[in-house]
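One chain of protein is taken out of this complex; the other chains stay put.
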Amino acid sequence: MILKAAPALAIAVLIGPILCGLGVTILPAFGYFPALGGNEFSLDPWRQLFATPGLLRSCLISLATGLVTTLLALAVVAGFVAGWSHTRMFRAIQHLVSPLLSVPHAAAAFGLAFLFMPSGWLVRLFSPWPSGFERPPDWLIIHDPLGIAMMAGLFAKELPFLMLVTLAAMPQANPRPGSMIATGLGYGRTAGFLFAVWPSIYPQIRLAVFAVIAYASSVVDVALILGPTNPAPLAVRLVSWMNDPDLTVRFKASAGAVLQLGITATCLLIWVAGEKLFSIIFARIRSSGRRFDKDQAVRIGFSVLMIATAGAVFAGLFILALWSFSGFWPFPKAFPDELTFNTWQRQLPGIGQPLTTTILVGIAATIFALALALGCLEREARTGRTGGNRALALIYIPLIVPQASFVFGLQLFFLSVGLHASLYALILVHLVFVLPYVFLSLSDPWRAWDTRYAQAARTLGASRNSVFWQIRAPMLLRPILVASAVGFAVSIGQYLPTLLVGAGRWPTITTEAVALASSGDRRVIGVYAFIQMLLPFIGFAAATLVPALLFMRRRDMRAGS
Amino acid sequence: MTRKDESLRLQKVTIQLVGRTLIEIDREIQPGDVLTVMGSSGSGKSTLLAFIAGFLDPVFEASGRITLAGTDITGKPPEHRRVGLLFQDPLLFPHMSVGQNLLFAVRAGDRDDRNGKVQEALEQAGLAEFHDRDPATLSGGQKARAALMRVMLSEPHALLLDEPFSRLDADRRSRIREFVFAEARRRQLPVLLVTHDSEDAEQAGGPVFHLD
Partner (left out) sequence: MLRWIYSGLLTAVIFAVAGTFSPQSAFTEDLSDWKAVEQKAKGQTVYFNAWGGAQNINDYIAWVADELDKRHDITVVHVKLDDTANAVATVVAEKAAGTDEGGSIDLIWINGENFASMKRQNLLLSPGWAEKLPNWKYVDHESKPTIQTDFTIPVEGLESPWGMAKMVFFHDTARGIEMPDSFAQLVEWTKEHNGRFSYPAPPDFIGSSFLKQALSESVADPSVLLEPVDEATFSEVTAPLFDQLDAMHPNLWRGGRTFPKNKEALRRMLADNEIDIAFAFSPAEASNAIANKELPDSVRSFVFSGGTLGNTHFVAIPYNASASHGALVLANFLLSPEAQLRKQDPVIWGDPTVLAMEKLHADKRASFEALDLGIATLGPADLGPTLHEPHASWMTRIEEEWIRRYGVAN
């Protein structure tokens, strides 16, 4: 009975809040919102919006960020996978890059900023010798007008995501024979893989690529930390309009939210057109007969890019941690004068509440998401209906509709149903974003499970329920826990929904960290970003350790088997 | 424990896939007898077993009735059919010990009683010392024997064998085969064996039904 409702409930969770939010956003965008004095429909909000200085530039930055970062990250992943799959190097880099997925965007962005800014650690390392800088060079590196720093920050986080999605798609594409045949025909390793195998990988990761485009074109937290400031990308300006004390700006903000939806849609359309163009060019090159067999330099290039990206993020995180323990640390010193616990001691009393909220909301959203995902998957197993591509597209909706376009409307909606600033509303809005990731990371291992185990158990007299609880769930404990860790990490990373729906009543480590970005005190930021990074790490560590301990004496339950 | 005069009857069983008939069979298997169904891969022999055990994929259309131990089991859920099924692989649950695997099959009841049955079955299979072992550490033959004892502990009224020896090497295969048939005879179970190996059929000794 409950199981029967799981798919409907999951769909309601996935798209209900989005539809509500969009609905309540669109009305004021066209001037209608009586509470704010808008009693009739008009195009005034749009006129105001288009009269905003620098709007075009903001839109172009958003558009470019969405496309450029995704293209670069995808190209590097494709090149690297093509050049190195099934090598020891590949496994090593895969292990290096995977943990990056769990690092929240804000923490990674802070780390990169601390590393690369003109007064950052890299310049300090080379100053005053050999650079000759006694004071930080006047370089416009972070917050640069073109958004290059922001794009680099997003690139560093999208790379591991696309890498893992590609890895998950690899077995289905069965890359080994195809690429071996191609290399046998004299094609270079990279070209052979791209020609023979990539075309069957890409369709599987396409929705994930769309999600990356949508995220990058509407990001707020990374943009606040690394992005251009005059003007800022559209989503950042949107949030500031939504918070403007002048109420009439709300109408413009709503119109802006609809525009953001349009920008993201435009990004996706351009991408889809680009796919067509690319496949034509790609087919030309493929049928040209050229073998591209001297690809050593290209292969090394891709691996260096992967290592450098992962290395930069790790170095950034290390610098964050170092700042959190530092006393006065003037430029150009590469290391602080003294290490102290002062900052931690001062911050810890204030961290308790946001930390509790973060963990509570994260765990609650993860448990609900897990229950829904397991319910859907079990229902699918029992009925044999998978829901197919349409269901998959539904799962991706929360990842593709930009948050900035509907969360404000959602805030108004929650307010009107009396759920404003409640923990329930916060958990629900986190669930919207946690569920897709939990479902996506759980569905493959769940479906790959050998159902003959279930048949064996059934013929031994076990009911469906006892098969689920005693056989399938325990056998899939590791993927279940990994999916939970993924969900927990996603919840921790949520900035905009927490800020708006929580209405400040439920600060989390992430909202506190981003709020502190304006404080400029790197030691305090270090503390918060360090905790923000640590939480998902603990989740993943638990997901690895618990099954390992539980099944210490069960060889076939170990990872990789 | 034995049930004489209780046969497995397949009455006018036909299984179709999008209008094409895959299987047509009307047979009765007496307790202690073995019916061997032979056919090349893709001939639908496993589909027949799935139908009898209650796992037929809804893409197939099936008609006819299955009666076992005097009752019609055609519409019953698999766990109420009392049909024991052995697969190509032993499929011991990897998260349980050998003993826990066997205990899973024993019907509810007094705890000591259930544990006693498990220990007895392990001894019969020559696995008396293996109660707490990780199934992954067993040899192929040991796994096959454990899997058989697990089926037997669920007190089935019939035994279905889905090429259960095909993954074993020749020497072991013949010994395990003998062990299975002996157990089935001792318990007077009707046995349906599906295979493409004529040696299996020979050793089973019963009638052979050819699909194709």
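When the chains are written out, they are named A and B in that same order, and each has its own residue count from 1.
Here is the rule we go by: a contact is a pair of C-beta atoms (placed from the backbone, for glycine too) under 8 Å apart; a residue touches a chain by one contact, two chains touch by 3 or more.
Model, not experiment: these values are computed from the prediction.
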Interface partners of the hidden chain - shown chains only, full complex considered: A
Hidden-chain contact residue, picked from the options A:Arg299, A:Arg379, A:His430 or A:Arg522: A:Arg522
Which of A:Leu3, A:Leu19, A:Met180 or A:Leu477 contacts the chain that the document leaves out: A:Leu19
Residue among A:Gly66, A:Pro231 or A:Gly375 that touches the chain left out of view: A:Pro231
Contact set of subunit A toward the excluded chain (per top definition): 8, 11-12, 16, 19-20, 23-24, 27, 33-37, 53-54, 57, 118-119, 134-136, 138-140, 143-145, 228-231, 242-247, 250, 327-328, 330-331, 342, 346-347, 349-350, 411-413, 415-417, 420-421, 499, 503-505, 507, 511-512, 514-522, 524
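The working rule: only the chains that are shown with their structure count from here on.
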Cα-centroid distance, subunit A relative to subunit B, in whole angstrom: 49
Contacting residues of subunit B [partner subunit A, same complex]: 53-55, 57-58, 77-79, 81-85, 87, 89, 91, 93-95, 104-105, 107, 134-137, 150-151, 153-154, 156
Subunit B-touching residues of subunit A, taken from the complex the two chains share: 384, 450, 452-453, 455-464, 470-471, 474-475, 477, 551, 553-557
